[in-house]
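Below is one structure, written out as structure tokens; comments come after it.
The complex appears here without one of its protein chains, the remainder shown in place.
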């Protein structure tokens, strides 16, 4: 049984979803594990992780619009230290979550055919975002 | 330390929650682990997993109605390749999430007394859904 862990960094272009499936799969492959468990943790409170449809590109803006409807900007927040997109970004990160776990079976991430891994940026401006990755297996 | 992993398949009858606690617990028991970690990944983007109340049966339709309110069908989505329930199904899957982790303590899933494991089908029509399961422990 062995482990690997690292901090991966991704650039975002402001509010939207960035697919990170390939980078994550490449990192996991480097550990040369046939069976195991991969865990991801987004190390931020205004960006998050989700697994979603990787085929139809119009799904992503639909997701962003929906997050905007459920956690809109507005004058009703106490917290706005970093501007009007600050508190909505926290709420959208709660809604999607900061963790993902993917079993590794037969040397491959056990994702479904249509599943991709996405980093969701919830702030308006571009950021560099860190994702802690951990793998255990054999 | 040992591992086990598998793909379990469940039939759904269209939109609603299917309890899978027994099937998951039976599978985990087969690995004969006293202490460990069980991980589940729903391999779809329009079905998901959640842990919820296993006693009062009226909780489930209340959950389905609530998901319908937060991610309703409507003409405002770009993505509708598979019909009006397509994009709402993706959004409801994001809201509930596709992962669960349950520690195993003293040979049993460490769920609370009132917690059951549910597979949530978000499409109108019946489907067969795959859940990847992984267990590590001793």
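To keep things simple, chains are lettered A and B as they appear, and every chain counts its residues starting from 1.
Note that in this section a residue touches a chain if its C-beta (ideal position, glycine included) is under 8 Å from a C-beta of that chain, and two chains touch if they have at least 3 such contacts.
Owing to the predicted nature of the structure, the values given are computational and were not obtained by experimental measurement.
S.K.: Name every residue on chain A in touch with the hidden partner chain.
M.R.: Output for chain A: 1, 3, 5, 7, 37, 39, 41, 43-45, 70-71, 76-79, 81, 87, 90-91, 93-95, 97-99, 101, 130, 132-134, 136.
S.K.: Can you list where chain B touches the absent chain?
M.R.: Within chain B, the residues touching the omitted chain are 1, 35-37, 50-53, 56, 58-59, 61-63, 65-66, 70, 95-97, 99-103, 105, 110-115, 136-138.
Operating definition for what follows: only the chains that are shown with their structure count from here on.
S.K.: Can you work out the whole-Å distance between the CA centroids of chain A and chain B?
M.R.: The separation of the two C-alpha centroids amounts to 20 Å.
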